[in-house]
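Omission of a single protein chain aside, the complex is shown with its protein chains in their original locations.
In this document, chain identifiers A, B and C correspond to the written order of the chains, with residue numbering beginning at 1 in each.
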Amino acid sequence: MSLVRQGDRSRPRPRTHDLDAVVVGAGGAGLYAALELKRDLGPEARIGVISKLYPTRSHTGAAQGGVCAALGNTEEDNWEWHWFDTVKGGDYLVDQDAAEVMCHDAVETVINLEHLGLPFNRTPEGLIDQRRFGGHTRNFGEGPVRRACYAADRTGHHILQTLYEQCIRHDVLFYDEYQVLDLAMPAGADGRVNGVIALQLSSGEVHSFRAKAVLFATGGFGKIFKVTSNAHTLTGDGVAIAYRRGLPLEDMEFFQFHPTGMYKLGFLLSEAMRGEGGFLVNGKGERFMERYAPTMKDLASRDVVSRSIYQEIAAGRGIDGKDFVHLDVRHLGAKVLNEKLPDMSGFIRTYFGIEPLTDLVPIQPTAHYAMGGIPTDIDGRVLADESGRLVPGFFAAGECACVSVHGANRLGTNSLLDILVFGRRAGIAMAEEVRRAHTPEPDTAAEASVTAALDELLARTEGERPAVIREELQETMFTKCGVYRSSALLMQAWGEVDDLRVRAQQLVVQDKGKRYNTDLGEALELLFLLDCAEALVASAVARTESRGAHAREDYPDRDDVNWLKHTFAFRWSDGAPPRLAYRPATITRFEPKPRTY
Amino acid sequence: MAIGRRIWPVQGDPLRRNPSRAARPRPGEPGFERWMWYFTRISGLLLVVLAMGHMLIMHVLVQLTGQEISFAFVTSRWGTPFWRIYDLLLLVLALVHGVNGARIIIGDYVERGGLRSLLIGMLLALTFVLLLLGIFVIVTFDPAGAPAIGPFS
Amino acid sequence: MFRYRISWSQLAWLGHRLSGIGVLVYLFMHIVENATLAFGPSVYDTTQTFFRNLPVRLGEIVLMAALVYHSLNGLRVVAMDFWPATTRWYRPMTYAVIVGTIVAMIPLGLIMITPYAPWNGR
Partner (left out) sequence: MDVQLRILRFDPERDDLAHWEEYAVPAEPSDRVLDLLHHVKWYQDGTLTFRRSCAHGVCGSDAMLINGRNRLACEYLVKDAGRAISVEPVPGSQVIKDLLVDLEGFWDKYRSVMPYLVNDEVPEDGKERRQSPDERERFDDTSKCILCGACTTACPSFWANPDYVGPAAIVNAHRFIFDSRDHATEERLEIMADADGVWRCRTIFNCVEACPRGINITRAIMEVTRQIEIRRP
């Protein structure tokens, strides 16, 4: 066997790969960008997709409910209504120019997906079928509208598969199971990003990828919370890497809690369950959403529903006085449950061992989606600071980016739309960049520092295991930085996260091998999580208002005078608290109004 | 504990063939495997009648009617062309069906290479000989006056 | 491979393989045996008496069982090959084949064993 035995830690020189463009992350955003790049630049172009998971394992595949576009296939609809809903749903922190682009391009993008092969459910006439979803309304808020295009409750699965399939067809190069650890940003090249440094998981070797344009589409970081719908691998790698490189993170304080997570497990029960007619009941058997949102009821936007659940629980009206309520879907009937929501029904049967047709389903809000992330313009170009200066060669799209089309709270189905529309636009913008840019130079300093950091981690024999620290972090964030926040809780959380960061400098990895060292991988991911948590808490402490998903007990009102602006958090220097700066939200058509549903 | 070496031959370098890319469809081989697939199924259906019929007559009916299998018995059956054709069909179909099956089984459990070719070669040779022998016996059998001394003596 | 828990349908396939090979081996021998026909009545009849005893008869019963099983299961396979929808009932069909073989072998086995059975005074 040609293997390096344990104990021999001399690392070979990094292997280098020269590509035209490199995409990090093979979720919906990354794959669509790669596909557009390939279609734009032609068969000769070397477009690489690096992913720490096999592409079809990406979390886009877990998305269920649908992707919205004002196709108007089942009832009248208009993309401007969609635009309004998005802005209102985001509690007016949305950049309206970006949301306009998204809602307008939605129609064409969804149709393009159909052309690529996505098996949408169909209407009897053979058109793409649509259904209701939370926060989506007719005629600027009059009542619910059918806008979510769907493929059973596997919309994300089909988006992911369809895009992967077409990437295979167009011969995109896939580097599967490589974990990106750093950006190549050689000093003195006007801050240009021209590649990434990655760990090949199968061999433990450090590889260096050079490219004329780099896209980050690494997904979210829900794993900073204890109860979350996110996968174990959603650890904010891309977000943290950008942050460490001195780039800002936008609106990190806004993290969406989805109202219907499975109790304790956190897995998501899609909003489609309510879209099809399911509703929430409290311990007294009341449909309590009628009180909080008289028009939209259970289909009000997610932050509203999640807060309502917490208020019921706080008032002692949880089931048996505990911290959960029930979702009632019994009346939907076997046909709807088995044909339109087969996977949801399956989850309930498998993990709770109960029958949704006859039993009430215990649910609890679950950490779901990061509205914030790496700031970009409408073509996925990353912003270097609050003034709007760009980072040459660097792009971001998907959940790890913040365009910001979701503002303070994302509407259901708008995230798949975000990854598609902006993944695609980023791809097109990158093709432009590739044509313009010249051959990149290597960043040997980054290579060396990644190798050194890995060696140091592996060499340490005493310290704490990552799992312990991660567990404490998740507990802290969930209880002190969750649906309801307050100055006192946030300050506690801040202190604890700081402590954990210090302790994490002494992480110990038990596995000293090279091949598939997942122990090392988890340690690295914990460090990424800690960075995300730090930026999140710091941004949340500063925002003294309640807006969208950021609900503060001590500042219960929205404050448009002082806070109609995006937070930009910068990593200052190790140890010091992040520096915060602000950038006004773009308002074009819809003036902020109080938000009711 | 030595477990399943054959199942997990950990050979060589763990490095992958990255980047992975669209595999070109393999060139379609000529459809031998396909025709044998059909042949197996169709011959199988015919064999239900032929083989089961044969077994029922030779082992069950004979028993029930209190007869014994003897030269005379064979003479009486092969006196009519119907049974000769019947047995001829049975012979050819069962042999080809069964031998093809055996070929597949060898292919499944013997690694590609010399031994596999050798075994399959031997199988085919044996089959060929037996097929000729069987056909010869059925076709040349003379019910009227069977010779006291056979052609092989 | 050998630690994979055997399911009924996997067993059914294994049985199909074994019975197929068994019948094939018998067929090989049968052809050789029948070649004695070419040597005339006396040779043939002597060889036949050779085969009239209990062990050979038991072997023939096993052969019968193998063939019955192989045909029934073969029919199941052919049905699923040509009418894919029948795959839905693969489990009941597998049980039916196994039960069917056993049921069919009771009378067949009894008839075949008759001449050598104790109640026939041999």
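Some observations on this one:
Keep in mind that, in the parts below, a residue touches a chain if its C-beta (ideal position, glycine included) is under 8 Å from a C-beta of that chain, and two chains touch if they have at least 3 such contacts.
Since this is a predicted model, take the numbers as computed values, not measurements.
For the chain that is not shown, the touched chains among those present are A, B, C, taking the whole complex. Among A:Leu19, A:Ala33, A:Ala62 or A:Val239, only A:Ala62 touches the chain that is left out of the view.
Residue-wise, the contact with the chain that is not shown comes from A:Thr518, picked out of A:Thr479, A:Thr518, A:Thr544 or A:Thr588. Where chain C meets the missing chain, the touching residues are 1, 3-5, 7, 9-10, 13, 77, 80-82, 84-85, 87-88, 90. Where chain B meets the omitted chain, the residues involved are 1-4, 7-11, 14, 16-17, 20-26, 28-29, 31-34, 36-37, 107-109. Residues touching the missing chain, restricted to chain A, are 1, 3-6, 53-54, 56-59, 61-62, 111, 114-117, 119-128, 151-152, 154, 157-158, 161-162, 165-166, 168-169, 176, 202, 231-233, 265, 267, 343, 347, 350-353, 465-467, 509-511, 513-519 (touch as defined at the top).
In this section, only the chains that are shown with their structure count from here on.
Distance between chain centres (mean CA atoms), chain A to chain B: 61 Å.
Note: centroid distance chain B to chain C, computed from Cα atoms, is 15 Å. Annotation for chain C: no residues touch 2 or more other chains.
Multi-chain contact residues of chain A, defined as those touching 2 or more other chains: none present. Interface residues of chain B facing chain C in the complex, by the touch rule stated above, are 4, 7, 41, 44-45, 47-48, 51-52, 55, 59-60, 63-64, 68-72, 74, 91, 94-95, 98-99, 101-102, 105, 126, 130, 133-134, 136-137, 140-141, 146-153.
The residues of chain A lying in touch with chain B in their complex are 1-3, 48, 168-178, 200, 202-203, 515. Against chain A, in their complex, chain B makes its touches with residues 10, 12-16, 18-22.
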